[in-house]
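A single protein chain has been omitted from the complex, and every remaining protein chain is retained in its original position.
Here is chain A:
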Amino acid sequence: MVPVLLILIPLLTGVALFAIRQEATAKSIALFSTLVSLAVMLAGMSVWNDAAHLSFNQPWIGALNSRFHFELDGMSQLLCLLTTFAFPLIIYSTWNNSYVDGNRFFGLMLLSQAGLLGVFMAMDAMLFYFFWELALIPLYFLCSRWGGEKRVQVTIKFFIYTFVGSLFMLIGLILLYFKSGGSFAWADYVKLTLSAREEMTIFILLVVAFAVKMPLFPFHTWQPDTYEQSPTAVTMILSAIMAKMGVFGLLRWLAPVVPAATYQWGDNFATLAVVGMLYASFVAIKQDDLKRLVAWSSIAHIGLMILALFAPSYSGIQGIMIQMFNHGINILGMWIVVNVIEQQFGTRKISELGGLAQKAPVLTILMLIVALANIAMPLTNAFIGEFMMFNGIWGSTATKFGMIYALAGIITIILSAVYTLRMVQNVFYGPTNERTANATDIRLNVQIALAILVVGIVLIGIYPKPILSMTTEISQQILDRMNLK
């Protein structure tokens, strides 16, 4: 019931928006629709929090034994909450951006929301693949139609990259289908016993899709360009939510399905993750474009989650879960600030900005908290998540190199402080220049959006238990499947 509503509300509103000509009306309807989704999600976590309301299971393609099977378990709830929470904020905080053919813009946004929610709730591999692609297509059109100058070349690269990944995953899922005796159900996959060779093949086929999506070094080359060229509202979706699709894929469809191969390949992928984190952090320091800076910092942060999965332990997995949510809202905050700056000054170059703190104190205070969360200061949400992950990586029984990974990872935290604070310093402090001399403070809607995020950041930073308790069961299940403690 709840899953069906969560998919149908954005899907139907999204299609309907194509028929509405006025941009302002379309925007209001889109905001309303996302708020309704959020309300449904919250109801699903409170009053309707029982199996009958949270799952939906109907036959779909009889010949393939595939079913419309959605379920909201702890991890799905967490990510659906992130999605439904982020979308209204994205629309609200970019309220003053205007788009040519705005109704189509918001229609496509809602279609991508439907796709993303479907990915997070699907318990049937075929359905999962369906929504995985459904989330991608609207984003392709959003980036190519409303993006920057080089958008067409950049987004086709993005599309082909992810499409190749998806097709590999499809072959992996087909193999799983035959190995499990003709089933697409996740519940059957986590009970499978496969030979080492079969697991290996399936692992490689599946991991490519997730590695491209997150993105994991060296599959990341599409990401900075795409983040830079997309309209900021779309970049928010890409980084706050779509990057989580990859991590979610690892946690739901990879680690518990082919545990032995995940364990076997753990060190290779953990090394890639560490290399990627260090590389992305160093590159981020050299960036002058705000969007590219946040994009590279995102690669570094996601890298830590990948590392925690391939050097697993209970604390690490729980850390990934909470950090998926935290990273979503933190990076959303960063993008909102970037959007404000770009809208007001028409530039994203750090070197062309300066002294905003004198002109825009409210923005600066809110921005500073988000920036501190980005570097995982204590009392912010990211501290909890990253601390748990480092703790888990260090103590992981699955790898001999846990300590080395953790130490290398901690260097990236220092580097993240370097690039984040350097950005804060150059953009917000120092003397104003002719561009920023007449700066004004942010509008009320941005204030409210950022304030909501800041409250979230601090609340989770002080009291993370409600979120952690949502995912205890699934984290334990993943570890049991991998035979680890």
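Everything below uses one rule, namely that a contact is a pair of C-beta atoms (placed from the backbone, for glycine too) under 8 Å apart; a residue touches a chain by one contact, two chains touch by 3 or more; residues count from 1.
Rule of thumb we're sticking to: contacts and distances are computed from a predicted model.
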Notebook entry, point to check: Which name from "Aldehyde dehydrogenase family protein", "NADH-quinone oxidoreductase subunit N", "Peptide ABC transporter permease" or "Iron complex transport system ATP-binding protein" does UniProt give the chain that's left off?
Noted result: "NADH-quinone oxidoreductase subunit N"
Check: Of A:Leu134, A:Ile350, A:Met389 or A:Leu468, which one is in contact with the hidden chain?
Finding: A:Leu134
Next item on the list: Would you mind spotting which of A:Phe85, A:Phe159, A:Phe310 or A:Phe383 touches the chain that isn't drawn?
Entry: A:Phe159
Checklist line | Residue touching the undisplayed chain, where the options are A:Val4, A:Leu167 or A:Met377 | finding: A:Leu167
Check: In the full complex, which of A:Ile61, A:Leu379 or A:Ile462 touches the chain missing from this view?
Finding: A:Ile61
Margin query: For a quick check of understanding: of A:Lys27, A:Arg67 or A:Arg145, which residue touches the chain that isn't displayed?
Written below: A:Arg145
Note to self: Applying the definition given at the start, please give the residues of chain A touching the unseen chain.
What the structure shows: 61-63, 129-130, 133-134, 137, 141, 144-145, 151-152, 156, 159-160, 163-164, 167-168, 170-171, 174-175, 177-178, 201
